[in-house]
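Not every chain is included here, but those present sit where they belong.
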């Protein structure tokens, strides 16, 4: 082309596309963009197939539980009723814990809280499918992992209360847990950081001839961060034994998944360009989440490399105690979410198997509420953020470095403690 | 004149500029439909349209890169980084591109962008919602750095920043968004309404970059502060009954050195206070400059009262924050010294 284009009348003008914000509060929820797929239709490749044989699955949605609560298809992990009940219990306990802590924040006992309501299958089913010493690099919405790994609620609550028994010494924002003994990595406030760190941990595990794999989670909104790209690049280049999960709960605070690039492709498809295996899963289907995680873990453990899993779910609660979702989305969206509630769905499955009943469910609910209440009472004996007691100001200078350097010793003196 | 909070004043500044200049666009995480997590862009998308105020993917570096490209085209993008603590992914584009573009192209290209980010603690945000990172950027040649302390300045300085043809990093002390804060968390928080700098004109006006303001005249000691610490210093001076001259720097770079030197030459003593960690904080540069320019008038060592060289701890926030008691103590040391 020889002439300048800018004044060329024949050429149409360019226009800027902005992803529409829909639906707005008051409007009717619109989930037409969610392709549901029937349960059981997606076939299950062997765990050692070349990655590209999984790429078509980026456009599927792996589902096991059908609408009647039956488990169907190749992805059914065939778990025994006992395990299923444990799974159900753990999800219910996670929800009860969230509700209690949310209330505690509303009561002013702490500054901040984040629930994972509607997403319980993700942390929980995955912890069930992994080895207890597989290293988790989670986000703030996988508290279910800790609970599934039997971590004491009271310990978690002490962190939320930043009280005198908080192992993190009141340093971290509530919910930014750390639990090395549960193979649960210190949570970062900085979105995405953990994703490539998990790849590095996995590379180290492989370098050492270990058997433990790393597993990480990231929100769909955070996939736009560099760390997401780094994780995929390094996982691909060094075939790291890692399972990389994208939790697509449709929202990033007030931004719909389209703002992160969900309009033009699925998030699972991000794997294709790196030659990584990928799976796209109904994140509210305990059995599907379990099966997909098991598939990816088996693959990684056998040195076939990383799998990117998109867990398709919905953030039922507010982003955190700091925002009011009714300002940016219809109030009843969650009720209309086409993939339902993970707890109801697993419960229905157990009932359908004759292994569970409405009565037992109701009873368990109140048992768990009591369990959480008791743990909270215990935790509060060690204090709350508003009332204290907290760690002494003196401790503020510890562990900035392994040993206290001279300039921090001087500053501590200056503080007069 | 209407009384505005700092949030409203900042919102008004952007509203005015969107209306005046079609080249102004605003983007950032949650700034569009929702109006920002601190509501600073509330209503702007509705009023000015989706292509002028819109949500961005969660990628601070991407936002800055895109802003540099838009600036090279001829727009004046305003980027909101949700918290100053999250500006790190953007440092490469800010430092290597935005700050260097005019120089490396000898004036062929430049990036007249403004980066807004809430900074500072005092809201129990923990170590990743409380940081003051200004000193990283004041070390970078090619960037201007601004931190307002009240609604009137906030609007006037933000308009200046947007109209400025160089990249400006504009930090907003989040603890001042909805009211002045004197550093006493135990006392009931007061609204901006009764503060005289909350009277903000509806329309266009500027507060020039590079001019400090003497917010309290005094003869005993000079106090150099900006942002939240302006209010804390005022409280400290009152409470300690010290005849301190308090200077609100407003712009860290370019710095109003003349105002500083004049005052220190008068008082012979100087206290510098900021919330950021001490080592290599902006206070270090201020101390270096003051002793370079006022050495023979100084009667005591320059005192720095700052955040400790630790992350900002959640529960111990007020032990970390350099409150009135610590500033008053610094004033006394400067006087005794």
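Order of writing sets the chain letters: A and B. Residues in each chain are counted from 1.
Basically, contacts are C-beta pairs under 8 Å (C-beta built on N, C-alpha and C of every residue); 3 or more make two chains touch, one makes a residue touch a chain.
Everything numeric in this text was worked out from a predicted model, so none of it was measured.
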{"item": "Displayed chains are single representatives; whole-complex counts", "value": "A x2, B x2"}
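Heads up, the rule we're going with is that only the chains that are shown with their structure count from here on.
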{"item": "Rounded Å distance, subunit A centre to subunit B centre (Cα mean)", "value": "35"}
{"item": "Residues of subunit B that touch subunit A when the two form their complex", "value": "29-30, 32-34, 37, 50-51, 54-59, 61-62, 85-86, 88-89, 124-129, 278-279, 308-311, 313-316, 319-320"}
{"item": "Subunit A to subunit B touching residues, read off their complex", "value": "16, 18-21, 24, 111-112, 162-163, 166, 169-174, 176, 188-191, 221-222, 224-226, 252-255, 259-261, 322-323, 327-328, 385, 390-391, 393, 395-397, 400, 407-408, 411, 415"}
